[in-house]
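What follows is a single structure, and I will ask about it in a moment.
For this view, one protein chain was removed and the others were kept in their places.
And then subunit A:
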Amino acid sequence: MYAFEYHRPTSVKEAASLAGGAEDAKFLAGGHTLLPTMKLRLAGPANLIDLGQIAELRGIERSGSAVTIGAMMKHAEVATSAEVKEAIPALAEMAELIGDPHVRNRGTIGGSIANNDPSADYPAACLALNATIVTNQRKVAADDFFQGIFTTALEEGEIITRVSFPIPSQAAYAKFRNPASRYALVGVFVAKHADGVRVAVTGAGSNGVFRVPEMEKALSGSFTPDALNGIAVPQDRMNSDIHADAAYRAHLVGVMARRAVQAAAARG
């Protein structure tokens, strides 16, 4: 790990001004992506700004139609939150599928979304649930936020403060885990909203998380697994590596989508 200067602000404002004033700064949340990357010397920020002591980045709140989660909430906290389990059980279940218990005790929603790993789970939940990503500067719709592998709408020094999830009428997440890394080989999040169904896929796409308009249209007509008959995602948009080739990933998208719809429908 390269040397860095460590900062521990206690407010978002202080964190932003530290980032603005420092050369080559990076925010540290749970550190479960950033620290391994720094150990490998793939990242070597001169200044590390720890968001861990900022109280305003914590908390889970339910309003009538949405659940809003603070950026520094850990995966384990989301997985076990009574509010989340009641309002959007699919989101709590998704958080419970991230990594292992130790990873869930450190990794945060804000860090996962800012990182936008092509195999991460939260990006799929954000897209399917039509979430709004709130930063210290603005609000960004999930559709505009995720912009390809490890790329987001975040500007230099911009901090995610909260993520707001509209409560769907039915939703579920089906994940085919890579048995070694536990990241998604393919994960499909399906959510039925008053104005239609949204389907988001992670792990599979060569350009990161994506929606499947053909599936959304079919499921908006009939929210059943059979509505997906005959719909295939194009293989040339799929990731291909030693874990799974493009054809297999494309096939898994269909299988996981059916499972997600089945699970969502069973929830009633």
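For the reader, a short list of remarks on this structure follows.
The rule is simple: a contact is a pair of C-beta atoms (placed from the backbone, for glycine too) under 8 Å apart; a residue touches a chain by one contact, two chains touch by 3 or more; residues count from 1.
Just so we're on the same page, contacts and distances are computed from a predicted model.
The listed choices are "2Fe-2S iron-sulfur cluster binding domain-containing protein", "Branched-chain amino acid transport system permease protein", "Cytochrome b(C-terminal)/b6/petD" or "Sarcosine oxidase subunit delta"; the UniProt protein name belonging to the chain that is not shown reads "2Fe-2S iron-sulfur cluster binding domain-containing protein". When the whole complex is considered, the residue among A:P36, A:G59 or A:P213 that touches the unshown chain is A:P36. Residue in contact with the omitted chain (choice from A:D100, A:E156 or A:D236): A:D100. Although one chain is not drawn, its touching partners on subunit A can still be listed: residues 1, 3-6, 8, 28, 31-32, 35-36, 39, 48, 50, 52, 76, 99-103, 105-106, 182.
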